[in-house]
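Structure record follows, encoded as structure tokens.
Note that this complex is displayed minus one protein chain, with the remaining chains in position.
Right after this comes subunit A.
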Amino acid sequence: MSEVLSIIRLRWTMQRSAMRAKPVSMVMFVLGLLFSMALIVGTGICCWSLGSVDTSESNILHAAMLLVGALLSFGALLLQIMSLGQGTVLSLSKFELFGIRDRVLSISLLLASVCGIPGITILLTLLASGFAYRSTSVAVIVTAVVSAFLAVITIFVLTRIITILLSSVTFSKKGRNILHVGAFLVLMAIGQLPNLLGNDYLELLLYGSASRGVLGMLAWTPFVAAFQLPFDAMAGQWLFVAIRVLVIAVTWAFCHWLCMWYLRKARQSSGSSTVKVVSGQKGLGLFRFVPDNASGAVSARLAIYLRKDVRQISMLILPLLLVVMAAFRGANASDAVWQATLVGPLLVMICESNGLAYDGRGLYMEAICAVRGWYDRIGRMRVNAAIIVVYGMLLMVIAFAITGYWKTPEHILEGLIYTVAAMSVGLCSLGVAEVVSCTLMYPVAPMDRPFSAPQGRGATQFLFPIIHVVVSLVTLLPSILVVVLLLVTHNAGLMWIMMPVSLINGLAVLFLGSWLGGKLMDARMTKILSTLDDFASLQQ
């Protein structure tokens, strides 16, 4: 028992130390605490008001609780998959020198993670949701309280076990990246669900017979079983309560056994994973094909990195995803698809607007080698402009195929105007990114843990990309003004003028941005390096 308490105390001691070392951690902690309290109080008030509802509304509550349970469990698992490889402070390996028994260590670490702010918040929120049953019997309320504890522990047991299962399989870096991108796509698709299901999506999820059927089945799995318990108790189905508790207990036992197995296996195979991997690329790869100067070296390096950097590859998928999603918009699908091609490049260049932070301390090589900022910017511009043009063409082909605009000359012209405009958006966004990336930097996840959250600076991670997007839109004003002018003067037939106008607009902003970015980089290099050192310490 003393080991369990020690590890829980250790968890909170480390939290306090982090806050003492970095004021921004304290700010984030307080904000997190406020959010948690708002969630708990909000849930409590909502459920209190539901406490005297009639049976028809208790059916909605039932569906809502199961839905929340499913989202909570699967969301936690998905996030765990995405942060695979993240070395948490409370990992099993950190305690292997202390001679703590495996069983005790495993339970201690589980309880320590439950005792964090997220675990306590979920627990108190679920307990607060128990107010919804206040007009029922004492037995139901007691079941709700017990089910809250069961639900929280089960979620943490499952997330822990998914880490162990995925870690025990020897993933190659490539395999791991594919897993990350897959999880990212699922999350994005879930985010787009309201668009796909239309405005009545909540009604569909809460009242739809299909969704109820699925939730009913999930209630027999450890993911959602705990959330079903109060409703079984309400219906007096105590046998179902017993079976579901048994499902949960068996899950815990199995996960505990799996954890013990993993600890034994890890001990036997410790250190055997340091195998050299010969790169598939013999020789110089892209370094052979770039211009023979410093900017060429920057281009080759950046292109090689982009191919291997899942953090940025995920963003590259977004424009395609947006176009495909827009195709399901019903009546206005064609317009939505072409408009999506305009938004995509803006999102893709968000990564480049923080490009130096994505490169990390590798930038020291350029600083050591006295590379002028202008050469760096040209090197980066070359690669990103190529991506914008090639990707723009690809999206054009897809958009033509989806909308059928290739059938008439008018529509072909419209499609071409959209395509050139989209490229112009990309070029403007790139030009702004070349300036912004030297000034408004924010920390990102390390390359080998692409979806882990870098500690602190949450506000900058949110604000700086918005600034980049807004400034990019401002630089597009000349093109926007010409469009407005053509429409106001009823000269929509001359819209083809937009092709050269937007192209000149994009190229001008790109050139100006790269030149200014180069100057800024030269002037701020030591400051940039110090900022990158700071970011690297946040990734530990």
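Everything that follows uses one rule, which is that a residue touches a chain if its C-beta (ideal position, glycine included) is under 8 Å from a C-beta of that chain, and two chains touch if they have at least 3 such contacts; residues count from 1.
We take it that contacts and distances are computed from a predicted model.
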item: Among "ABC transporter, ATP-binding protein", "HEAT repeat domain-containing protein", "NADH-quinone oxidoreductase subunit H" or "Ferredoxin", UniProt-listed name of the chain not shown; value: "ABC transporter, ATP-binding protein"
item: Given A:F287, A:F328, A:W496 or A:F511, the one touching the chain that is not displayed; value: A:F287
item: Which of A:E352, A:E366 or A:E434 contacts the chain that the document leaves out; value: A:E366
item: Positions on subunit A where the hidden chain makes contact; value: 274-279, 281-285, 287-288, 292-294, 296-298, 300-301, 304-305, 308, 359-362, 364-372, 447, 526, 529-530, 536
